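One protein chain omitted, others in place.
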Amino acid sequence: MVKLDLLAILVPALPLLGALFIGFGRRKLKGNSAGMLGTALVLGAFICSLILFLGRDGQTHIVHVFDWIKVGTMDIPFAFQIDALSLWMMLIVTGIGSLIHLYSIGYMHDDPRVATFFAQLNLFTFSMLLLVMGANFLITFIGWEGVGLCSYLLIGFWYTTPEFNYAGRKAFVMNRIGDVGMVLAMTLMFYTFGTLNYVDIMDQAGSFAPSNPLIITATLLLFLGATGKSAQLPLLTWLPDAMAGPTPVSALIHAATMVTAGIFLVVRSSVLFELAPYTQDVILWIGVATALFGATVGLFQNDIKKVLAYSTVSQLGYMFAALGVGAYSAGMFHVTTHAFFKALLFLAAGSVIHALGGEQDIRKMGGLKKTTKTTYITFLIATLAIAGIPPLSGFFSKDGILASTFQDSPFAYGILVFAAMLTAFYMFRVLFLTFFGSYRGTAHPHESPKVMTVPLMVLAVLSAIGGALNIPHIFGGHEWLKVDLGTAVEGVLGEHMALSASTEWMLMALSTALVLLTIWYTWTLFGKKTTLDGEPADMPFLKRLIAKRWMLDELYAVLFEKPFGWLSRNLFGIGETKVAVPLTVGSGKAAHGVAEWLRKMQTGNTSFYLFGMMLGVVVFLLITLFTA
Amino acid sequence: MQYLFFLLAAISVITALVVVAAKSPINSVIALVLCFLSIAGHYILLNAQFLAMVHVIVYTGAILVLMLFVIMLLNMNTIVEVRKPVITRILAVVTGGLLFLVLLAATKQGLSVDVPTGFDPGVGLVKRIGMSLFQDFLLPFEVSSVLFLSAMVGAMMLAKKDGTENVNLPPSSEPDLRQAGPNDSAA
Partner (left out) sequence: MENVMTAIRVVPLEHYLILSFLLFSIGMVGALVRRNIIIVIMCLELMLNSVNLLLVAFSAYHSDPGGQVMVFFIMLVAAAEVTVGLSILVLMKRNTDGVDMNILNRLKW
């Protein structure tokens, strides 16, 4: 037990130590030392997590670090919850985190602020670990805010470019809207249950009837927080802009870990969500809509990272759709496989960008198959995985979600399959335009150094075989991940697959066939192209709309920015200049005037003071005289 | 016996007035000595023998002699005191009178001065005061020695002649240190 406590504290402590050490010593750490140190510490955290994981016993352990807030009946300890769910997330965060740290050593090696970068990356890892390990909502919230902060810092890492700063600010503000929901949800939960500990809340929740309005409100608010962090409609526009940050950041924060925090939160509170069918419907349809939205917008993007960003949005939509139908293990499974192949995609894209000296436009790439062979092969594996080609990991996780959705709502299933086809289309478009045909740019492509390609290869292997974690019964598997998570997440136990084996086979065959068809179609469009014409000017209306991201940013501008701007201008014009300033300045002037007048009483003459004192005594005595 | 009280009271008030009104500080001190002696007489009338003795020794014997000493030492008789304006003085007298009246009225109305009928004649004797002082008030008594010590040290520190003359003069007569500074460092 002591060993478990120590390891559980070490896991978040090591990255924190790294963040502090590198952060304060950033001027002293020369060359690669900051990167080495940061990577080593995260790797240490990974090893600790692995030891904990291998020694798990299916129980929920609470590691009490110290009493934090203890006021009256409010008792919020600083404690970690170690169970299958948090262990699984810890493995993902530290495992993929250490690979990406390693990759960053190569990617950031000529940046002058490389030490700062690693300090912030370590701080992010620490916050994310707090988020997944916290034993109550408040600890999770600290991590929640911490990752938001690090996301902001890292998006605006190259702060000399104003657009990057705007992107960071946008991410921060969007996240904040979600955080309001989270804070309100916590308040409501404390009001309802009198505690914020996950274990206690889940215990007490059993005594509530389904569709209790308090529970529905709390879950909806939690989901609002999740939409902010996980880039779901309507709070998703920050994620594509967040690609302004360095590519490893996009891989770690905006693909593999932070954006899955919302899914983690829902899974962690699965008992509550099971009690609120209404919220589950909302989650399902928002997830489906986001999946479709991301997939459609991804079709016409020309920035390689933007395509991947919209792909992330779309895949997160899949995960939420799974949560919406109560398939928590399928959602978590997709979180895992998505972490593998999306991190890989981003890192490979980073490798391409690195090779081309910063070029991100796929129209200026092409033919890189020969020059960057490792990157090409790993990117191909990731693309096949995200498209859902068997037997790669994406196939199993996506089909798990599709099958669960079909059981609940065939319509949602239809949309998700359509989105899967779109996914295949835009991913292969990127693949063909980048690596096939002939080179259309001007730089001299070169393969990235080993420190960058080794993480790519590891992730490629994981993307390929990751599906083995949760092989469904019809393939002779035992759904290992589902069984494991079932020990920690009550919602998983309630899952049941009522589809017959033949239906499942049919669904899988259908989606695979459709995806393969799409890939062939994409090949005919882009596969052989040696040159790429500019966008035709007379695009049909729908295409133009999609290319402009469904005008979502413009819609927000009209709906929120303009009225808010109008309000602010008027508040400044009338409220500030005509009311507030005269009031504050006036009161200050009045006080100054009175003081100027009263100041004359301070003559410094002792007799005068004595006189005043005596008059005071007389007055007080008179008062006692007349009131006695 | 009433007459003795009135006699002493008259001496007290008249000498007190002289203290305030006398032009020369020497006269003031002499009047104050008389005043304090008459107050000691009141103490004896009230059978507070111990306090009467201490009062004569401490006040007339020590404090007032010290004052006289200071006045003579500083040669204060030669200083002509600038009088305050007449209006101030009238106002002061009026206010003082007001204070007296208000105090009187407050006592008459607000406070009850009921007096027990039985007297304990031994209250002011040395024995009783001593018992009270060393049983009930031992701690304040000991602490007062600290007060005296600090007063002693303070008085010596204040009156000691140390090179810093003229600290209380108006700013114009102070040497301008800011101008002297750079020259010193240059030299």
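Order of writing sets the labels: A and B. Residues in every chain begin at 1.
Following the convention adopted for this analysis, a contact is a pair of C-beta atoms (placed from the backbone, for glycine too) under 8 Å apart; a residue touches a chain by one contact, two chains touch by 3 or more.
For clarity, every value in this text was computed on a predicted model and none was experimentally measured.
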item	value
Touching residues (missing chain, whole complex) on chain A	602-607, 610-611, 614
Interface with the undisplayed chain - residues on chain B	1-2, 4-5, 9, 12-13, 16-17, 19-20, 25, 28-29, 32, 35-36, 39, 42-48, 50-51, 54-55, 58-59, 62-63, 66-67, 70-71, 73-74, 76, 79, 81-84, 88-89, 92-93, 95-97, 99-100, 103-104, 107, 113, 115-116, 118-121, 123-124, 128-129, 131-133, 136-137, 140, 144, 147-148, 150-152, 154-156, 158-159, 161, 165-169
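Here, only the chains that are shown with their structure count from here on.
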item	value
Chain centre separation in whole Å, for chain B relative to chain A (CA means)	79
Residue ranges of chain A touching chain B (in the complex, touch as defined)	607, 611, 614-615, 617-618, 621-622, 624-625, 628
Complex contact set, residues of chain B against chain A	84, 88, 91-92, 95-96, 98-99, 102-103, 105-106, 109-110
